[in-house]
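Omission of a single protein chain aside, the complex is shown with its protein chains in their original locations.
What follows is chain A.
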Amino acid sequence: MTEILALRDVHKSFGPIEVLHGVDFALAGGEVHALIGENGAGKSTIMKILGGFLEPTAGGVLLDGEPAPYRSGAEAEALGVVVIHQEFNLAQDLTVAENIYLGREIGGLFLNHKAMRKGAQDLLDQLESHVSPDARIRDLPVSDRQMVEIAKALSRNARVLIMDEPSAVLTHREVQILFRQIDRLRAAGVALLYTSHRLDEVSHIADRITVLRDGAVVRRAERGELTEDGMATAMVGRDLTDIFPPRRTEFGCVALELHDFAVPPLVEGISLSLRRGEVLGISGLVGSGRTELAEGLVGLRPHGGSVSRSGAPIRIRSVTDAAKHGIGYLTEDRKERGLLLEKSLRVNLTLPDLPRFGAPLLSRAKEEAALTQAIADFDIRAPERGMEVGNLSGGNQQKLLLAKTMLPDPEVVIIDEPTRGIDIGTKSQIYAFIDRLAREGRSVIVISSDMPEILGLSDRVLVMRQGRAAAVLEGDEITEHALVRAIMGTRERTTEDA
């Protein structure tokens, strides 16, 4: 086994904050090395340093035992160190073939389109991908783009391939193809770095596992040494048996009632009622209309049917109307719809309820006080109060978004994907916050694709399938088995009104 690329005692600081504290890490030819850890543990930073996108503050990067000579991602790529980023580096309006050969086009004065198309086709065939070399990236689904990225990396004759959560956007079948490609590359002597939040994949594909916590390596293991539970425990540094709060038992009167609610063209005939102090989980496949239902309810989409709050019929035509009736919505798209990434925490927090902070002039002092309160209430950890929200970790962004949603003090809160892309430690904190909201007498709707989350949090579960209520489960009926059956529609249940 030969070490190709290695980090030796690498430290990295951003400003005064050190995020890597002396990391040793090596990638060997013919081996898949998985790097796992919570969000903010330093995985991305390590990948960026390996790929030449960042320079270590101290310590060294070694390529074939010599200090790595590259200073940028492009130079690293020329030496066979290729990174596949989570956010793909593909030109949206160029074709697949043009992207694969971008910067290394075949041909002299005139481009040899034929040769490039043929080359691209060969690479895609190897990947068993049906993408046409002439397709435009813009028109491709995310999973195909991933394949194009991999084809592009192959065409670079990568010796080291660094993959940042490649499976996050792939279907099960595509992940299998990806694994076959990884096997092939491993057999060809390529050094592979693999990261994933899915621990089952890690135990399946990795020859070697390195676990990071808080910027330091806490565990190294060979294949088979660590169970998935062992990995999770190593990542978090404590046992995670009780990440869910105990269930609530007392509920109040009905706070929100939907009757024959519809959000054209997808969602139809939803009737449900929500009590105070209750957590209603909404489960279903992506595209089953969960988010559409929520967005219709808060006036972001036109909707039909009737809605009543505490028994009185209401009309909601905009988010402002919803807020007036005490209904708040936390979007699943934190970065594009939830937060202003280039603005400060204060500006983000107070945006939904600015009138409260003074008219005509806003009171900076009141805003700062609200931020202090939110930081305490939701345990938001920001190195600096005035920093841009985009520089916070995902978990802290989510906590801030929750604080922002709760600022107008809604009695009904709809939380869409409360913990997407968030590490397990922060997850359990957010579960505790949701529990707290319910115990304060609010009604909470949690929309989630995460099965354990729905099982662990909900007092009742509405399962949606193709825009309709497929089932409502309550109490002991809420089991993984029943949930999966309802989601997939393996056994038709009659729709009950909740």
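Note that in this section a residue touches a chain if its C-beta (ideal position, glycine included) is under 8 Å from a C-beta of that chain, and two chains touch if they have at least 3 such contacts; residues count from 1.
To be clear about the criterion, contacts and distances are computed from a predicted model.
Entry comment: the absent subunit's protein name, as recorded by UniProt, is "Ribose transport system permease protein", drawn from "Paraquat-inducible membrane protein A", "Monovalent cation/H+ antiporter subunit D", "Ribose transport system permease protein" or "Plastocyanin-like domain-containing protein". Across A:E66, A:E336 or A:D476, the residue that sits in touch with the chain not pictured is A:E336. Set against the missing chain, the residues A:L300, A:L345 or A:I447 yield one that touches it, A:L300. Screening A:V148, A:A323 or A:L437 against the full complex identifies A:A323 as the residue touching the chain left out. For chain A, the residues touching the chain absent from view are 14, 300, 318-320, 322-323, 329, 331, 336-343, 347, 351-355, 359-362, 386, 388, 391, 404, 408.
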